[in-house]
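Yeah, one chain of the complex is gone here, protein chain that is, but the others are all in their spots.
For subunit A:
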Amino acid sequence: MKLKMTAVLSATAIGALLLSACGSTNEASSSPSSSASGSAEASTSAEPAGSSQAADTVGGKLAILTGNVGGKTPEGNEKFAKALGDKLGMDVTLDKPASDYDQKVLTALGSGAKYDLIEVSDLAKLNTFIDQGVVTDLTDFVKQSSVLSDPSVIPSAEWDQLKGEDGKIYGVFSKFQGATMPIVRKDWLNKLNLQEPKTLDELYNVLKAFKENDPDGNGKADTYGLSTSGLYDIQGIMSAAGLKYRYVMKDGKRTIPYASDAAIPMYEWFAKLVKEGIMDPNFVTNDTAKMRNLFLADRVGMITYWDAWVGMFNSLKQQENPNTTFDAEGMASIPGPDGTILMRRGDPDFWIIPKNAPHPDAAKKFLEFWQSQDGITLGSLGVEGYDYTVDNGTYTLTDVGKQANMDHGVPYWYNSSVKSPFPPLPGVEDAMALSKQYATLEVSLSTWPDAEKIVTNYALKAMSGQMPAKDAVAQMQKELKAANLIDE
């Protein structure tokens, strides 16, 4: 009797285990649809698309893996995928991992998961993907597309960014990417009767005043002049010595200006800021979110970040308090000795079609749609009725839409014939005008990731005053040469 009981219980347990296993298998295989209808944090399934042969008709399904495009919440993402599907007439799966996007992309590609489109934000990664045989050549498609080949939709020269070494086009832009720059509290400048700095000495004086003259008026010495996130985008200041980030090719030889002797006085300048308490001492450990929060919390007068964020900062503060005096302003880099202003053009965000995409034609239809009025409206404003409403041609953002700041992956776009129904966020137009005037792309060779570790390590040591700048640069040069990462 006892044995029978044991057998029954065991069989029940095994049955339950097997059933739960089956259950989880089903859940996994159906995750694309559940992610499309469920979560902005949906995990990548092994077969996000095309597993159902019945629905596997060309143009009928579209699976997208994206880091930026979509809703801001699981609910918003569900509505976004539905709206996109309605516009395209397809069953759209939109997987938008909440974090570790690069790892998710690699895992998806390495595991053989099938997506029709993957969003990428790194040109070095594009080159790696080309080497790894991952991406589809889109040259003919782009040239034959009446939408994409139209220079008013995407300026012809821009396509050079998305070409491989073989001259073929491997991606299509998902938005217009601006540049990084020093962003300064204009209201603090006005309050302290200071002018926007044009030289390194003027910049020092401004930052010192931000530190010492109580610009937030709370009677406490609790503000910093400058904060950064490590070496992130200090280009605006290094410009003062004519130093461009990453590689610069000189007569066919690889050089890294940040590791040259000309960088020594710049690192000494930063070390002086740190020593005098003018620079946020956490700059080494800051991530960009911490840096942004410090700026929004009135703790720092200047940071170095994207032009688009000038508008975002002002908008966020105005939403918080319509009477705020907060006024962020994008600033041109400090001119170099010859008057040249160096600014960093960011790597673009773009779509690739993986070679194993089950529905490449659907993906191409999307790529053209994404540059159209409807696509840009969806990518910027979001979903009608959820993020915004239209009444007699008048657009109004809902509370959800206001929080999204008109950014569902496309805050700015190339297509000059598409105008936003809303005025631009405060300050952003001026910032972008600077980007367009001065920003240039950087040379990113395949050896840069290894070189970057050495440069960043010693640059941060020099900037934080742990090591004399001269020694730090000498050590940088020694290690870069030993590892064959620079030629001179």
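By definition in this document, a contact is a pair of C-beta atoms (placed from the backbone, for glycine too) under 8 Å apart; a residue touches a chain by one contact, two chains touch by 3 or more; residues count from 1.
Methods note: contacts and distances are computed from a predicted model.
One chain of the complex is hidden; its UniProt record names it "Sugar ABC transporter permease", one of "NADH-quinone oxidoreductase subunit H", "Sugar ABC transporter permease", "Histidine kinase" or "Cysteine desulfurase". Contact with the chain not shown here comes from a single listed residue; of A:G89, A:G110 or A:P155, that residue is A:G110. When the full complex is taken into account, the listed residue touching the unshown chain is A:K355, out of A:K163, A:K355, A:K402 or A:K470.
For the chain missing from the display, the contacting residue among A:L65, A:M181 or A:L231 is A:L231, taking the whole complex into account. Of the listed residues A:N68, A:N282 or A:S420, the one in contact with the hidden chain in the full complex is A:N282.
Summarising the interface, subunit A meets the missing chain with residues 6-7, 10, 13-14, 17-18, 21, 102-103, 106, 109-110, 125, 128-129, 131-134, 230-231, 280-282, 284-285, 354-356, 449-450, 453, 456-457, 460-461, 464, 466, 483.
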